[in-house]
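Up next, chain A:
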Amino acid sequence: MRMSFQEELDRLQANLHEEADLVLRSLRGALNALQQRDIELADEVIAFDDEVDDRYLAIGQGIEQLLARQTPVAVDLRLVLAVLHINLGLERMADLCVTISKLTKLTVELEHDTTLVEAFEEMGSRAEEMIRVAMTSFAHRDLAGAESLVDLDELIDRANRRVVNHVLELGTDPEIREWGLRMIIVSRCLERVGDHAVDIGEQTAYLVTGEFREFTDASHPEDA
Partner candidate 1 sequence: MAYVSVNLAERAHELPPRGRREVVFDVDELGVSYSENKALQGVSLEIYRNFVTAFIGPSGCGKSTFIRCFNRMNDLIPSANVEGKILYHGEDLYGSHVDPVEVRKLIGMVFQKPNPFPKSIYDNVAFGPRVLGMDGSLDDRVEKALRQAALWDEVKDRLKAGALSLSGGQQQRLCIARCLAVEPEVLLMDEPASALDPIATTRIEDLMHELKRDYTIIVVTHNMQQAARVADMTAFFTVTRGDEGQRTGILVEYDATSKIFTQPSDKRTEDYVTGRFG
Partner candidate 2 sequence: MSADEHRLRSGRPRGRWSGRVFYAFLLLSLAIGFATLGALLVQVVAEGYKWVDAVLFLEPPSANPKIAGAEPAILATIYLGVLLLAFTIPLGLGTAIYLEEYADRNRWYNRLLEVNIQNLAAVPSIVYGILGLAFLVRGLGLGRVLLAGAMILTLLVLPTVIIAAREAIRGVPDSIRQGAYALGATKWQVVWRQVLPAATPGIATGSILALSRGLGETAPLLLVGALTYVAFNPTPLGEFTALPVQIFQWVARPQDEFRVLAAAGIIVLLGILLTLNAFAIWLRNRYQRRW
């Protein structure tokens, strides 16, 4: 029953997962460019954002069409709204990758600290893992998987705080201080990717339970 409607829903989700794959490639590219100080790779990542934007617009149109023509209710409605939010989050993540690449280009000539660069690789891998977990939990409607993202995010948050402390101890050389400041922004970008992944988890929880709640609240950390 309502085969064409079901096909449209499936297609929408398939597009979303493709978008997530593109975001992962973007992130991997940005991390590698950062590690290897590769300007060309950084430029590729920046150009690649167009593809993500394409998907983002297409999915947005798809959602609009689905809502106008099929008037989904109940679980179908929650699914469409979840796709809407996740779509936004993925596009933001891709923009963050672009920012990282731009910063890579800006700092390529500057002196750098290898420890920090390695730390970013670890943070980046964690972020990649979070995106995968978030999308898989969404695909399987896995509430527990979605909730596990909170703990993973905590690790990135701690790593972010350590980066800040490390930069403060970098020394007085102006070049390395400039590099350090820029890298704080890179760290912040990776931390934001983690936050967006948690948002995806919250959407999965909404889809499954019908309740919208934040997993953690930044203004009330003691409740976490």
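Selection criteria: all candidates are chains of the complex that A comes from, given by their letters.
We adopt the following convention: a residue touches a chain if its C-beta (ideal position, glycine included) is under 8 Å from a C-beta of that chain, and two chains touch if they have at least 3 such contacts; residues count from 1.
Treat the numbers as computed from the prediction; the structure is a model and nothing was measured.
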item	value
Chain touching chain A (counting every copy) in this complex, out of 1 or 2	1
Sites on chain A touched by candidate 1 in the complex	1-5, 53-54, 57-58, 61-62, 64-65, 68-71
